[in-house]
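I have placed the structure first, in the form of structure tokens, so that the comments after it can refer back to it.
Showing just some of the chains, left in place.
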Amino acid sequence: MQGQAQQQAYDRGITIFSPDGRLYQVEYAREAVKRGTASIGVRTPEGVVLAADKRSRSPLMEPTSVEKIHKSDDHIGIASAGHVADARQLIDFARRQSQVNRLRYGEPIGIETLTKEVTDHIQQYTQVGGARPFGVALLIGGIENGTPRLYETDPSGTPYEWKAVSIGADRGDLQGFLEENYRDDLTLDEGIGLALRAIASTNDDEIEEGGVDVATISAETEAFVELDNDEISDYIAENELEPSEEDDETDEPAE
Amino acid sequence: MQGQAQQQAYDRGITIFSPDGRLYQVEYAREAVKRGTASIGVRTPEGVVLAADKRSRSPLMEPTSVEKIHKSDDHIGIASAGHVADARQLIDFARRQSQVNRLRYGEPIGIETLTKEVTDHIQQYTQVGGARPFGVALLIGGIENGTPRLYETDPSGTPYEWKAVSIGADRGDLQGFLEENYRDDLTLDEGIGLALRAIASTNDDEIEEGGVDVATISAETEAFVELDNDEISDYIAENELEPSEEDDETDEPAE
Amino acid sequence: MQGQAQQQAYDRGITIFSPDGRLYQVEYAREAVKRGTASIGVRTPEGVVLAADKRSRSPLMEPTSVEKIHKSDDHIGIASAGHVADARQLIDFARRQSQVNRLRYGEPIGIETLTKEVTDHIQQYTQVGGARPFGVALLIGGIENGTPRLYETDPSGTPYEWKAVSIGADRGDLQGFLEENYRDDLTLDEGIGLALRAIASTNDDEIEEGGVDVATISAETEAFVELDNDEISDYIAENELEPSEEDDETDEPAE
Amino acid sequence: MQGQAQQQAYDRGITIFSPDGRLYQVEYAREAVKRGTASIGVRTPEGVVLAADKRSRSPLMEPTSVEKIHKSDDHIGIASAGHVADARQLIDFARRQSQVNRLRYGEPIGIETLTKEVTDHIQQYTQVGGARPFGVALLIGGIENGTPRLYETDPSGTPYEWKAVSIGADRGDLQGFLEENYRDDLTLDEGIGLALRAIASTNDDEIEEGGVDVATISAETEAFVELDNDEISDYIAENELEPSEEDDETDEPAE
């Protein structure tokens, strides 16, 4: 009780440190990320895979409307987890930065550069008053000078580079799955399989139709490509992740 | 009691996350939406139907004054549910964006584009301090490159695309009704019937005169058209939704 | 007690939703409207009638100083109820909008257009921080393309169109009186009588001298005209609303 | 106790309505007015009389320094009651508006026009945050097109027109005195007498030397004139209001 009352004193102010040096609003924004369904990134020598769990809600909702993977530039894709409307703001910001870079320097923006511009933007919302932090985490994947790169941004505005990573719900389990199954010499196809199997691992090893989005940025083409439903179905079948029978649960979207 | 007191601590600040990652003000704005009478959107291959429940209040009030369906552009209609004065702000915003698009690019704005400009505007009111969120949900329907599109915006600023959807009061029941009765091959006429039957389903399967507004955006004409009372009466009769006898209840408008 | 304490948590912040989706400050501003004496609007095919209850206060106060009916443009009148100083702000706003319309488009402003510009202005004060809502309701009546129109604005910024309507004190009773006695084919004279009888209905069916203001906007002349005391006395006599004997109560003005 | 605690919740915020639609800060500003000594205005067909009670404080204070009647323009005088420093701000505002009117239109400002510009200014301080209301009431008297006019402004920003009126301490008693003794056909001299007798009525029917300021704006000359001490003494003697013996009380000024 004591501890609780004391905590309350510090977590209401947006930009205030607690006595033990924590920023509670940023930690609560991390909870908002956990409330969103998972997105997964896998980096292979052949390119980057982004996959997003988007379990069906209402059969009347257009599956494409639950966007969790976005093209930021020809050679960069971004997957999100958490507060959807916040994600849209950051993705718009990333797109603008990508365009500005092309206009100003006549060349595509680097993946690390873009990531850091995004995290700087996020950090401002954790230090200056008058706004709340962004309740979303992003995976930024792309090709830079022929090399696949995969970054994560969190609500504090810290950038991390990964070989394979999960954001959103069940991060603990998913990250464990990735650590066990990741190999440095995965093909892009194997990377897609790994991502799908990870997502299925939290759902009885099944993925329903339209239940995931998958995109790749190949090192060869340096192009962001979203897989269509048939391609995804092939990968699901190949990895034996088809649902057995029941398929009708309707989840509320995280907000 | 405990939990309640704790919740109070977080829901008073507009732009603050709760410890479990929720934005209470946005959730309360969703309650404001539920306080409004329902609006329904149905997408058919022949066009989009927007229908709004506007049960009579005082017999002296002009029924047309309870506007819930608005023309945003020649090819786009918007239906609202929730705080009426907030809806008017967003619809004005949508109209301005539509005009700007025509001026700047010489062509009608896309339905998805418009929806996202509206949701970006809504999101700002949930992150930056000094204002409250919008207490209203919108259905944005129209024709884009010959194809009917139907979107929903919610108070968090998230866009969703639907085949058929309900906003406002009784969303749970209405959405269930739509899921049971929607077919992908509905004609526009059948779409109007479905929308009216849905609205009637929460009112003893009856619709009083002047109790609904209906508008369509046909894929053929690409034009927003509001049905007049006679046309609506015909559809009500056709669908056997005429009220039996009593007709006099007076509801207070949601504010 | 519980409920009360909880309510207090939400009604102190100007622009904050309560858990059930209400804006308490707007609802309290509606109470400020109810504290003002009533104003009544009646729309007839021949024109619009505005009448305002202004029971005498001190015999030394100039009756004309308790302005509740104002000319907004040649063809538009506005009656108010509630916080007098707030009403003056909105009426000045309406006059400026009317003038701007004439300057910009070379024609008189439409009644609906003007009403919506006023309600948009009111809405801003309910969403953006740093100010309180307007504690006043308005009746905006006028002639548009030869047709009489009568609108109400409330503190939330919602516009309503009416055949006959009352704002301010005793709205429940007065609206009931109007619903019982309104006919669609009233002459302008009969409309004045209806308005006076409605006001008298809450005061032992009597109206003291100088106790009401009456103005009309005739469809024929399209001109706002304030009745002088003799004319009003004639209508009072005609409708048998003269006070019997005692006449001396002094009310405090609502602020 | 309950009611008191609840009231406290609403009266601390400057621009917030209470649940019953009141603005407590404005009502408290009215209390500041009551803390000031009274000022009185009397309108006669021959002109307007302004009189102010300024009972002596310290014998060392210059009586002229307790200004309560001010010239706003050649044809307009203003008397105040309440917070002295606030009064000075409003009177400066009125003088600037008077000058602007002469510069812009080449003619003296109307009394009603000036009053409404002042009350609009006052209203802003009751609606927009970041400042408190003005704790002062004014009497604005003058000649407009040959006709004497007398207005009151209160802390809410409402203008009232009066034949005779009192602001400040003892308003209830003084207004009663004026209602009993006012006649529509008073001469300007009789108006001065009425004002002095009213002030004396709350002080054993006596007025000490230097205890009142009196000014007139005559309909004939259209000029604001302050009476000198000898003239005032004559009126005091004429109305038999000389103090009998003791004369030495020292009041603290209201602030």
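Should a chain be cited, it is by its letter among A, B, C and D, assigned in written order, with residues numbered from 1 in that chain.
The definition used in the following text is that contacts are C-beta pairs under 8 Å (C-beta built on N, C-alpha and C of every residue); 3 or more make two chains touch, one makes a residue touch a chain.
This structure is a prediction, so every number in the text was calculated from the model and none was measured.
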Complete complex - number of sequence copies, 4 represented: 7
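The rule is short, and it goes like this: only the chains that are shown with their structure count from here on.
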Self-contact between copies subunit C and subunit D, residue sets same or different by half: different
Superposition of subunit A upon subunit B: rotation angle, C-alpha, nearest 5 degrees: 50
Inter-chain centre distance, subunit A versus subunit C - centres from mean C-alpha coordinates, in Å: 55
Subunit C and subunit D, separation of their C-alpha mean positions in angstrom: 31
Shared-contact residues (touching 2 or more other chains) in subunit D: none
Pairwise touch network: line, ring, star, complete, or other: line
Pairwise chain contacts, counting only pairs that touch as defined: A-B, B-C, C-D
Touch list for subunit C against partner subunit B, complex: 6, 9-10, 13, 15-23, 26-27, 116, 119-120, 122-123, 126-130, 151, 154, 156-165, 175, 178-179, 182
List of subunit C residues in touch with subunit D within their complex: 4, 8, 11-12, 14, 24-25, 28-35, 58-62, 64-66, 82-86, 88-89, 92, 125, 129-135, 253, 255
